[in-house]
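The block that comes next holds chain A.
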Amino acid sequence: MSDAVLVSTKVNGDVVEFACPTDEVLMDSLRDRAGMNGVKEGCGTGDCGACSVTLDGQLVCSCLVLGVEANGREIGTVEGLTEDGKLHPLQEKFIEHAALQCGICTPGFLVAAKALLDNNANPTETEIRYALAGNLCRCTGYDKIVRAVQATAKDLRKSKKR
Partner candidate 1 sequence: MHSTRQRNTKNRSVQVSLNGALRSGAGGAASIDIEAATIAELLTKLAERYPDMSTHLEKGIAVAINGTVYRDDWTQKIPQGAEVFLMPRIEGG
Partner candidate 2 sequence: MAHDNSYTGQKFEVVGNRFLRPDGIDKVTGKARYGADANAPGQLVGLVLRSPHAHAKIKKIDTSKAEKLPGVKAVITSDDLPDLTGGNAGNAHILENCMARGRALYDGHAVAAVAAVDRQTARQALKLIKVSYQKLPHVTDVDEAMAPDAPVIHDWCFTAGLEEKPTKPSNIANRTQMGHGDVDAGFAAADVIIEKSYKTEQTHQGYIEPHACLASVNPDGTSELWVTTQGPFSYRSVCAALLGLDIAKLKVTSSEIGGGFGGKTHVWTEPLALALSRKANRPVKLVMTRDEVFRATGPTASTSVDVKIGATRKGKITAATLELRYQGGAFPGPWAMLACMTGFACYNIENQRSVGWDVIVNRPKVAAYRAPSAPMAAYAVESTMDLVADAIGMDAVDFRLKNVAKEGTQAPYGPIYGPIGIEAALKAVKKHPHMKSRLKKGQGRGVACGFWFNIGGQTCVDLNIGTDGTVNLAVGTVDVGGARSSLAMIAAEELGVGYDDVKVHVADTSSLGHNDTTEGSRGTFSSGMAAIFAARDAIEVLKGRAAKMLDVPVEDIVWEHGEARATGKGHGNLPKLSLKEIAAKSPNTGGPIAGHNEVVADGAGMGFAAHICDLEVDQETGHTEILRYTVVQDAGKAINPDYVEGQFQGAAAQGIGWALNEEYIYGKDGRLQNPGFLDYRIPVCSDLPFIDTKILEIPNPTHPYGIRGVGETSIVPPLGAIGNAIANATGVRMNHVPMSPVRVLDALDQAAQYEEQVSAG
(Lines give C-alpha, C1' and ligand atoms only; values in the text may rest on other atoms or scores of the structure.)
Protein backbone atom coordinates (compact mmCIF):
# COMPACT_ATOMS: atom_id res chain seq x y z
CA MET A 1 0.00 0.00 0.00
CA SER A 2 1.23 3.43 -0.85
CA ASP A 3 1.78 6.08 1.79
CA ALA A 4 -1.15 8.12 2.94
CA VAL A 5 -1.20 11.83 3.63
CA LEU A 6 -3.66 13.70 5.83
CA VAL A 7 -5.72 15.99 3.67
CA SER A 8 -7.84 18.84 4.96
CA THR A 9 -10.11 20.44 2.41
CA LYS A 10 -13.44 22.19 2.03
CA VAL A 11 -16.12 20.47 0.02
CA ASN A 12 -19.13 22.65 -0.81
CA GLY A 13 -18.15 24.85 2.10
CA ASP A 14 -17.80 22.11 4.71
CA VAL A 15 -14.45 21.02 6.12
CA VAL A 16 -13.57 17.45 5.21
CA GLU A 17 -10.48 15.63 6.44
CA PHE A 18 -9.21 12.24 5.41
CA ALA A 19 -6.08 10.14 5.04
CA CYS A 20 -5.39 9.97 1.33
CA PRO A 21 -3.10 7.48 -0.41
CA THR A 22 -0.67 9.49 -2.53
CA ASP A 23 -1.71 7.76 -5.74
CA GLU A 24 -5.44 8.27 -5.22
CA VAL A 25 -7.24 10.64 -7.57
CA LEU A 26 -9.54 13.34 -6.24
CA MET A 27 -12.54 11.70 -7.92
CA ASP A 28 -12.07 8.61 -5.74
CA SER A 29 -11.40 10.65 -2.60
CA LEU A 30 -14.60 12.62 -3.15
CA ARG A 31 -16.66 9.53 -3.84
CA ASP A 32 -15.19 7.14 -1.29
CA ARG A 33 -14.05 9.42 1.50
CA ALA A 34 -16.23 12.53 1.31
CA GLY A 35 -19.48 10.78 0.29
CA MET A 36 -19.88 12.89 -2.84
CA ASN A 37 -21.34 10.24 -5.11
CA GLY A 38 -22.60 12.89 -7.50
CA VAL A 39 -19.04 12.91 -8.83
CA LYS A 40 -19.27 10.28 -11.56
CA GLU A 41 -16.58 8.22 -13.25
CA GLY A 42 -17.05 7.77 -16.98
CA CYS A 43 -13.49 7.27 -18.15
CA GLY A 44 -10.86 8.07 -15.54
CA THR A 45 -8.73 9.73 -18.21
CA GLY A 46 -10.08 13.25 -18.48
CA ASP A 47 -12.13 12.61 -21.60
CA CYS A 48 -15.77 12.60 -20.49
CA GLY A 49 -16.27 15.30 -17.86
CA ALA A 50 -18.58 13.18 -15.71
CA CYS A 51 -16.25 13.82 -12.77
CA SER A 52 -16.25 17.62 -13.22
CA VAL A 53 -15.82 19.67 -10.02
CA THR A 54 -14.46 23.09 -9.26
CA LEU A 55 -11.15 23.46 -7.45
CA ASP A 56 -10.86 26.97 -6.01
CA GLY A 57 -13.48 27.99 -8.54
CA GLN A 58 -11.67 26.46 -11.50
CA LEU A 59 -13.42 23.72 -13.50
CA VAL A 60 -11.37 20.48 -13.43
CA CYS A 61 -11.76 16.80 -14.14
CA SER A 62 -11.37 15.32 -10.70
CA CYS A 63 -10.03 12.09 -12.19
CA LEU A 64 -6.96 14.03 -13.32
CA VAL A 65 -6.27 15.67 -9.95
CA LEU A 66 -4.70 13.85 -7.02
CA GLY A 67 -6.61 13.72 -3.77
CA VAL A 68 -3.67 15.22 -1.92
CA GLU A 69 -3.79 18.28 -4.17
CA ALA A 70 -7.06 19.22 -2.53
CA ASN A 71 -5.31 20.00 0.72
CA GLY A 72 -6.13 23.53 1.83
CA ARG A 73 -8.34 24.23 -1.16
CA GLU A 74 -12.05 24.53 -1.86
CA ILE A 75 -13.96 22.05 -3.92
CA GLY A 76 -17.41 22.46 -5.44
CA THR A 77 -19.48 19.46 -6.56
CA VAL A 78 -23.00 19.04 -7.87
CA GLU A 79 -24.13 18.42 -4.29
CA GLY A 80 -23.24 22.04 -3.55
CA LEU A 81 -25.44 23.56 -6.26
CA THR A 82 -28.58 23.38 -4.16
CA GLU A 83 -28.80 26.34 -1.79
CA ASP A 84 -31.06 26.52 1.27
CA GLY A 85 -32.88 23.44 0.05
CA LYS A 86 -33.68 25.15 -3.26
CA LEU A 87 -32.58 23.83 -6.60
CA HIS A 88 -30.18 25.98 -8.60
CA PRO A 89 -31.91 27.46 -11.67
CA LEU A 90 -29.75 25.22 -13.88
CA GLN A 91 -31.02 22.16 -12.06
CA GLU A 92 -34.59 23.34 -12.52
CA LYS A 93 -34.15 24.05 -16.19
CA PHE A 94 -32.48 20.70 -16.82
CA ILE A 95 -35.55 18.94 -15.46
CA GLU A 96 -37.96 21.28 -17.22
CA HIS A 97 -36.28 20.89 -20.60
CA ALA A 98 -35.80 17.13 -20.28
CA ALA A 99 -32.07 17.75 -20.63
CA LEU A 100 -31.30 14.40 -19.08
CA GLN A 101 -32.17 10.87 -19.99
CA CYS A 102 -30.00 8.42 -18.07
CA GLY A 103 -28.60 11.28 -16.01
CA ILE A 104 -25.08 9.94 -15.50
CA CYS A 105 -23.57 12.93 -17.30
CA THR A 106 -25.87 15.44 -15.63
CA PRO A 107 -23.80 16.33 -12.53
CA GLY A 108 -20.78 17.05 -14.73
CA PHE A 109 -22.82 19.14 -17.15
CA LEU A 110 -24.36 21.14 -14.31
CA VAL A 111 -20.99 21.91 -12.75
CA ALA A 112 -19.54 22.85 -16.13
CA ALA A 113 -22.57 24.92 -17.13
CA LYS A 114 -22.48 26.80 -13.84
CA ALA A 115 -18.79 27.55 -14.38
CA LEU A 116 -19.71 28.91 -17.81
CA LEU A 117 -22.57 31.09 -16.60
CA ASP A 118 -20.50 32.40 -13.67
CA ASN A 119 -18.04 33.80 -16.23
CA ASN A 120 -20.38 34.63 -19.08
CA ALA A 121 -23.94 35.66 -18.33
CA ASN A 122 -24.93 35.83 -21.99
CA PRO A 123 -23.25 33.05 -23.92
CA THR A 124 -24.07 32.39 -27.56
CA GLU A 125 -25.13 28.92 -28.66
CA THR A 126 -21.64 28.33 -30.01
CA GLU A 127 -20.04 29.47 -26.77
CA ILE A 128 -22.26 27.09 -24.84
CA ARG A 129 -21.43 24.22 -27.17
CA TYR A 130 -17.69 24.82 -26.86
CA ALA A 131 -17.80 25.37 -23.11
CA LEU A 132 -19.55 22.02 -22.71
CA ALA A 133 -17.47 20.17 -25.29
CA GLY A 134 -15.46 18.50 -22.54
CA ASN A 135 -18.58 16.77 -21.23
CA LEU A 136 -19.83 13.71 -23.04
CA CYS A 137 -23.49 12.81 -23.18
CA ARG A 138 -24.46 9.71 -25.09
CA CYS A 139 -28.22 9.92 -24.58
CA THR A 140 -29.52 13.33 -25.57
CA GLY A 141 -27.62 14.51 -28.63
CA TYR A 142 -27.07 17.69 -26.50
CA ASP A 143 -30.09 19.47 -28.00
CA LYS A 144 -32.10 19.81 -24.81
CA ILE A 145 -28.98 20.40 -22.70
CA VAL A 146 -28.04 23.46 -24.76
CA ARG A 147 -31.63 24.70 -24.61
CA ALA A 148 -31.70 24.28 -20.83
CA VAL A 149 -28.51 26.31 -20.45
CA GLN A 150 -29.82 29.02 -22.77
CA ALA A 151 -33.07 29.20 -20.81
CA THR A 152 -31.22 29.42 -17.50
CA ALA A 153 -28.96 32.20 -18.76
CA LYS A 154 -31.99 34.14 -19.94
CA ASP A 155 -33.77 33.74 -16.61
CA LEU A 156 -30.71 34.67 -14.59
CA ARG A 157 -30.22 37.81 -16.66
CA LYS A 158 -33.84 38.77 -16.12
CA SER A 159 -33.67 38.27 -12.37
CA LYS A 160 -30.45 40.31 -12.14
CA LYS A 161 -32.07 43.22 -13.96
CA ARG A 162 -34.91 43.27 -11.50
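Some notes on this structure:
Simple rule for what comes next: a residue touches a chain if its C-beta (ideal position, glycine included) is under 8 Å from a C-beta of that chain, and two chains touch if they have at least 3 such contacts; residues count from 1.
Behind the choice of candidates: all candidates are chains of the complex that A comes from, given by their letters.
Being a predicted model, the structure only gives us computed values, none of them experimental.
Candidates 1 or 2 all belong to this complex, yet only 2 touches chain A. Contact residues of chain A toward candidate 2 in the complex are 1-2, 21, 23, 28, 31, 36-45, 47-48, 50, 77-79, 81-82, 87, 91, 94-98, 100-107, 110, 126, 128-130, 132-147.
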